[in-house]
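The complex appears here without one of its protein chains, the remainder shown in place.
Naming follows writing order (A and B), and every chain is counted from residue 1.
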Amino acid sequence: MSDQPHGAPGTAGGLIGRRLPGRQDRRLLQGRGRYVDDIKAPAALHATVLRSPVAHGHIVSFDASAAVADGRVHLVLDPAEIARLTEPIPVTWQLPGQHLSQVSLAVQTVRYIGQPIGLIVADSRAAAEDAAELVVVDIDPLPAVTSVPAALADGGPLLYPECGSNIAGQIHFGDPVDDLEQIMATAPHVVERTLGVQRINHSPMEPRGILADWTAATEQLTVWSSTQSPHVVRQELAAVLRLRVDQIRVVAPDIGGSFGGKVTLQVDEALVCLAATILGRQVKWIEDRFENLTAAYQGRGQQARARLALGSGGRFLALHADITGDLGAFAIQAGSGPFQVTGLALEGPYRYDRAGATVRAVYTNMVPTGAYRGYGMQEASWIRERLIDEAARELGMDGLDLRLRNIVGPGDMPYTTHTQLTYDGGDYAAALRRAAALAREHCGASAGQVSRGAAATACVEITGFAPSALLEMFHIDWSGWEAGRLRVNQDGTVTAFAGVIPVGQGIETTLAQIVADRLRIPIGWVAIQLGDTDVTPYSDLSSQASRSLTLAGGALVQAADRMRDRMHALASRFLGADPADVSLDSVAGTDASPDKAVFRAAGTEQTVTWRDVAHRGWKGWGRSGSDQIQLEETVEFDPPAITFSYSSHGAAVAVDRETGKVAVTGYWSVNDSGILVNPLIAEGQITGGIAQGIGIALLEEARYDADTAAPLATAYRDYVLPTERDVPPVTIEHRCTPSAHIPGGFRGLGEGGAIPPPATIAGAIADAIPQIAHSLTSTPMTPARIWAALDAAARPGRQAGREHAAGDAPR
Amino acid sequence: MTITDITITVNGAVRQAPAEARTVLSDYLRHTVGLTGTHVGCEQGMCGSCTVLLDGAPVRSCLLLAVQADGHEIETVEGLADGAQLSPLQQAMLEEHGLQCGFCTPGVLMSLTHAQREGLTEQEATSLLGGHLCRCTGYGGIRAAIARLWRDREVTE
Partner (left out) sequence: MKPAAFDYKAPETLPEALSLLASAGESAMPLAGGQSLVPLLSTRRCRPATVIDLNRLPGLDGVSISRDTVHVGAMTRLRTLERHVGLRQALPVLPQAAALVGQPQIRHRATLGGSLCHADPTAELPALAVALEAGLRLRSREAERTEAAARFFTGPHATARQPGELLTEIEFRLLPGFRFWFEEVTQRGEAGFAVVGLCLGIALHGPVVTGARLAAAGVAPWPLRLSAAEARLTGRRIYDDLTDVAEAAVADTDPVADLHGDVRYRQALLRVLIHRAASHAANMRSPV
């Protein structure tokens, strides 16, 4: 066990806290990335997915005879064949009462436009698409559920008639509803709003893609997939294809972004693998952007009726939200997860006498939803911070003052929320004051038709998700621990393995910094291997939920500490010296090689090189008694608790009142994620998250036709992503409260940037134009919607006070 | 369906291979010529991942038929570095953390290479960046790379 205290900054290796460029960057800059479509596979066949053109209906017939007759076509999979050859994908995280516990590949009733119903494999993608046009599918249409309100309407269409309703399940977190209602009924002031967050497309710049190879002779399936979670894909494929897990190897090559959209096996990907097993060939499928925007699982999609009860001086008495999440056509593996996390994370950094959230999820005839960066916490921030700002406005208080009045203080730590989250340290008020001051200072004055405003919000981020016990308690059928395996090779180089995946977040760099730092060796000696189920440790959750650095890093801190001790002990025996007199010459930060770095016995000329220690150690020499021989250490790190990051964001906006266009003119993040391994990478993550938050706040929405449930934003012209012009320079200030739960003191931050922006920007718009503040309840706050709100506010005879959002409700 | 022999000079080397008329240049470069550094993000010309230089001008290779490039000069990201020596732009992007997942990066590099060569202003270079979608960085590192590069250029001029 290392003598390094958790979280001590400035360890001897000197690599923690260094702003090193990403280790992959050089080759990526040279165009030597290896994303799945780059893998040389000249013998591969190419698939295209046949997808339902209607949102709801029974498949009556499927005639692929013309397609099969095309000489370039090698295989057509139809619904009957798929049903015969596959098992469903098991669901991992269900709501109480949820009747659907699996995702079926076999489809008789289609339930969303874009749903995979078949597959064509041909010589080329173009040929496959040619053949796809020849397939005749007859679907008996059923009425479609095109929105959450429609899903709940009495007498409306049901996706699963056997269920009796479109409600998939329900769960309550926190204090009992009766307690909350009692406070709401008697409180001096209650603010109530209906708040919504729209469906979002992850839209990584690399869409999904998979290359599957079945070797018939050995009955082995090898899959290269743009995935965040290869071990999950492996297990799910085994279930689907009726194979043993050890017949399948899943490799994640370079991944061009994921953001939660690549955490599970999706049906189309599974069909490609099925095709490979049937053909005994390599089959490749690369998702195109149209599919990525319309048929890949989406994120967010939630409405909440929320109330905040306040007492004298603005004290928070109670907080309650009735949250309804849009699951889409079925619950995917963790489909309701984000809605549940909204309930869990609703309170944020504030104290309430009572708090709770009631969460339910409904089925709609749209593509299913699931994880997206921020995972329910962004929606929680939206609900909570809008309520607080509106309460401040109604009470005639300043929003900052109202927050500070109720904020959890450093002296309250550890602080347990009403939903049983235990915050582990931090000074929320200091961060909030700082963010608010920065935003206000840079706000600027309104002039002409441009109104300017500023605001700041606060949030707490669940990171390092999650202890196994917690997952078991919630019946989340995924492992939450991470293993780090570290090996000193025979030549003295060091290879480390973990179960997390590089998706652009720089984890291959930060883990190398951790390993080299703890071993006190040059980082050039360290290789990090990730993303191959044959080689890397088991991990289900893998790279999501702001956990890669904290948990894989925490494991490798311990593994490296053990290995350092072992190398030291071996060196001492080889030198015949007392370990207290032996030290490794300082080589950290140099490019010394393993055969130049020496252990030295003090007061003697005796040295032995690091490389020699490794070389001899592998021979079994120098060990005592029952010592392990192989120079490998594996540490399984099951976090004792969730460790929380926190941040306050400040935003300054300029609103053109004539056009409704909102420009974010300045943006600040005051962020505490404990010990930062690489601040350069950390700032990139936070800034990227903020850009996505701006997209949610102002630009992006996966909208659907109200009658047909057809997706309307099918290309980048209509699904509007932030460009350089939409993201102002972001200023990030770091605070550091090391985590006592994580070896190394790290806290996660992958999602943090994306959580506060919509609420912060709305607060700034409300500050700029108070007369529309009450209508800022749904995102995106597009120019058309801001204009409509201004127009409604200007018209005579308008009701003052609590109007709901002008403009469309989110679907 | 027309199949044509196409001859393109790619990064200074003459490459010749047939393709269907409907094959777009991005697919031809990636799968026929074998240079996978140019990426495909949308096939609608909006995201910029596929940007290459056509006779020195930054264009969307997903919006050119491969056959249209016959007889022309194409430069891709693979041609920017001189062996192991990164171009000043690549070096600036490296140091300023102008990339994370790297997927949009080659297209950005081609646009900014054009801006440098043509002596465009920093603002014009940033305007070219406006033609690229990046989902990872929030553009901060890329802007820092542009600022560093244009500042260094002023120093050496």
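Simple rule for what comes next: contacts are C-beta pairs under 8 Å (C-beta built on N, C-alpha and C of every residue); 3 or more make two chains touch, one makes a residue touch a chain.
Worth saying up front: this structure is predicted, and the values here are computed from it rather than measured.
Of the chains on view, those touched by the hidden chain across the whole complex are A, B. When the missing chain is restored to the complex, the residue among A:189, A:623, A:661 or A:734 that touches it is A:661.
The omitted chain makes contact with just one of the residues A:236, A:288 or A:561: A:288. Annotation: of B:79, B:102 or B:131, B:131 touches the absent chain (contact as defined above).
The missing chain, though absent from the display, is touched by one residue of A:320, A:393, A:547 or A:703; that residue is A:703. Against the chain not shown here, chain A presents residues 124-126, 129-130, 133, 288-290, 658-661, 698-699, 701, 703, 712-713, 715, 717-718, 720, 722-726, 782-784, 787-788, 791.
Not every partner is drawn; the one left out touches chain B at residues 1-2, 4, 20-22, 24, 27, 43-45, 48, 51, 54, 57-60, 62-65, 67-68, 111, 127-128, 130-131.
The rule is simple: only the chains that are shown with their structure count from here on.
Separating the CA-averaged centres of chain A and chain B is a span of 30 Å.
Contacts from chain A toward chain B in the complex involve residues 21-22, 24-26, 28-35, 37-38, 40, 126, 203-207, 254-257, 259, 286, 288-289, 503-506, 680-681, 683-685, 687-692, 715-717, 721, 723-725, 727, 729-730, 753. Within the complex, the chain B residues that touch chain A are 20, 22-23, 30, 34-44, 46-47, 49, 76-78, 80-81, 86, 90, 93-95, 97, 99-106, 109, 126, 129-130, 132-143.
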